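The structure under discussion appears below in the form of structure tokens.
Only one protein chain is missing; all other protein chains are in place.
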Amino acid sequence: MARYRVETACLLAPAVLFLLLLFVVPLARLFSLAFTDEGGVFATFGVLAESEVYRRVMLNTFVVALAVTLITVLLAWPVAYALSRLKGFWFALALYGVLFPFWISVLVRTFSWMILLERNGPINRLLQGLGVTDQPLALLFNDTGVMIGMVHVLLPYAIMPLYAAMARVDRRLLLASDGLGAGLLDTFARVYFPLVLPGLLGGATFVFLLSLGFFITPALLGGANAITLSMLIASFVTDRLAWSLAAAGSLVLLLVVLALLAVAARLLPLDKGMFAR
Amino acid sequence: MTPGAVQQSGLSLRFAGAAKSYGDVEALKPTDLTIAAGEFLTLLGPSGSGKTTLLNLAAGYQEPSAGRIFIGARDVTHLPARHRNIGMVFQNYALFPHMSVVDNVAYGLKVRRLARSEIARRVEAVLRLVHLEGYGQRGVQQLSGGQQQRVALARALVIEPDVLLMDEPLGALDKQLRRSVQLELRRLHEEHRRTTIYVTHDQEEALVLSDRVAVMRDGRIEQVGSAGDLYDRPVNAFVAGFIGESNLLPARVTAIAGGQAQAEVDVLGRSLTAAVAPGLQPGQPAALLIRPEHVLVGEEPGVTAEVAEIVYLGELTALNLRLESGATLWARRITSHDLRRGTRVTIGWKQEHARIVPT
Partner (left out) sequence: MTRQPLWLSILAHGGAGLVLAFLVLPIVAVLPASVNKASFIFLPPRAYSTRWYGEFFLDSEWRSALSTSLQVALIATVVALVLGTVSAIGLRRIRGRWHSLLTGLFLAPMIVPVIVTAVAVYRSALDVGLAGTVLGLGLSHAMLALPFVVINVGIALRTVDDNWLRAAAGLGAGPWTVFRTVTLPNITPGLVGGAVFSFITSFDEVVVAVFMAGYANKTLPVKIWESIRLEYTPVVAVAAVLMILLAMLLFGGAQALGRGQSILKKSEQPQA
């Protein structure tokens, strides 16, 4: 038995060591910077909390993440539902439609949106051609652009768990409800929706958490007009070399994410498989 | 519901030429069948014989490709399940996993928008009926298989359905539990006489429960009748083989007159006369049917045979008898130890116990 334990320890040790050195220690070192500012132990958090600008950034991050999550869930619903009903060729086609964007770099996808959303880009010209608008809409370098890009990137994360939940719904439960006299609305509200709710909330939580830490898409599509917390952290490091502020911001972001994750884990039977992308 | 009083609840159910096909596959061939109000009818057959299709047509979960379906006097052919007032007990029950026992049972009443007090009263009554008092607040996944089965039954009964439909409701239970639930179902039926269609592939279950049994094969009803009808007067070799044990010896029918057939049975090396299943024509492939308990050993004059195998079943013994032609048949008799393997015997049967059936 002792031999078995030693073998197991040898199997696990390299990766644990690797992660400690490259991940845990660097994180700890970074966070320690937040508390070793010359202004005092919690001075950095004070700066973040008191500045009107920083408060607006955090609020904006939250609002954008919330809006993105809502839109994503709404758009994910019909796709997940169709996936759960389709078979054969159409199922494969729809599934690849969801997986294909998943495979493509976020940077490339964001770049595509930059081309499309430009002032003189195809979408603005199409809208003008259709007479929807007289002059080009500002779709880029503001929250609109950020939300379009983020919804696009995050949709698959909402679709897959929702689809999994819908596919798991036993058809006979719906038949049973029907046979007991329930109309479509009753069957939906009392049986179908409660059964897919864990998948929906799981996907929404995941999307919300990813939204909070999103960097590339808001940085490229939002620019200076739509700054998020992650952009702020990056600019502390690259533009201002304000490491202690970057550390404080990072810690805040991580704690918020972990807190939400803990709440979600308590409320939802989170599928481990959900994280396998 | 005064205890002991026999009520009759429910309506008659009638299939008129109802059929269901998927593309080229005929799941149910055009079928006429009437279940009387208060009757308990079992659909018996192997899987894929069309019994579940017939049940789904009755429930309204599928629409027939042809024909009509009536509940009472009402044509329900195109009426969705939710408007039919049927009670369905599914295989594996299909209980709502996110609801308690009470919520499962109350479901049909809630969607009918009944008053709370009325719902509570009826749920309590039906839980008492199926002996689940005190289990109301449990989650359905905390229940044993037998308890889940009773919740499913309660959920179907509480809406006072015109017809009760059950799809292999005891399939997931172990054999002993199945016995006791069968008796329970019979008690409930005898108290309430609710029109019931019951699907099973277990012949014993069918015989225990039903007023009438419909034996199905390949999307068609082969025969409908009481247990006795099916056992004593099967219309063909399939029904004979499906209900009880049977010896079927190939026979050639040469003449038919007055319900009796003249047939040559080569493996016996003789020709004989026996009752014939209706509709059989001379020359059609046929078999001589004799139930094992009707084979008499030591009958003189008889056919000579040799005891090939002896199987003790307790108070009964099954004998495998090899005829001179090499064909074998089974006999059953009260156990006695006068025979052993290799003993030569003569066997026979009473003429009224032999029957010629098409194969």
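Note that the chains take the letters A and B in the order they are written out, and that residue 1 is the start of every chain.
The rule we apply is simple: a contact is a pair of C-beta atoms (placed from the backbone, for glycine too) under 8 Å apart; a residue touches a chain by one contact, two chains touch by 3 or more.
Treat the numbers as computed from the prediction; the structure is a model and nothing was measured.
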Revision key, fill the gap. Answer key for A:Leu22, A:Val41, A:Leu59 or A:Val132 versus the chain not shown reads A:Leu22
Practice item. Give the residue, chosen from A:Val47, A:Ala67 or A:Met114, that touches the chain omitted from the document. Key: A:Met114
Check your understanding: Which subunit A residues would touch the chain omitted from the figure, given the whole complex?
Key -> 4, 7-9, 11-12, 14-16, 18-19, 22-27, 29-30, 33, 75-79, 81-83, 85, 91-92, 94-95, 97-101, 103-109, 111-116, 120-122, 152, 155-156, 164, 167-168, 170-172, 174-175, 178, 184, 209, 212-213, 215-216, 220, 230, 233-234, 237-238, 243, 246-247, 250, 253-254, 257-258, 261, 273, 275-277
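Going forward, only the chains that are shown with their structure count from here on.
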Check your understanding: What is the distance in Å between the mean C-alpha positions of subunit A and subunit B?
Key -> 56
Exercise for review: Please give the residue numbers of subunit A that touch subunit B in the complex, ascending.
Suggested key: 170, 172-173, 175-183, 186, 190-191, 194-195
Exercise for review: Spell out the residues on subunit B that touch subunit A in their complex, using ranges where they run on.
Suggested key: 59-61, 80-88, 90, 92, 94, 96-98, 107-108, 110-112, 155-156, 159
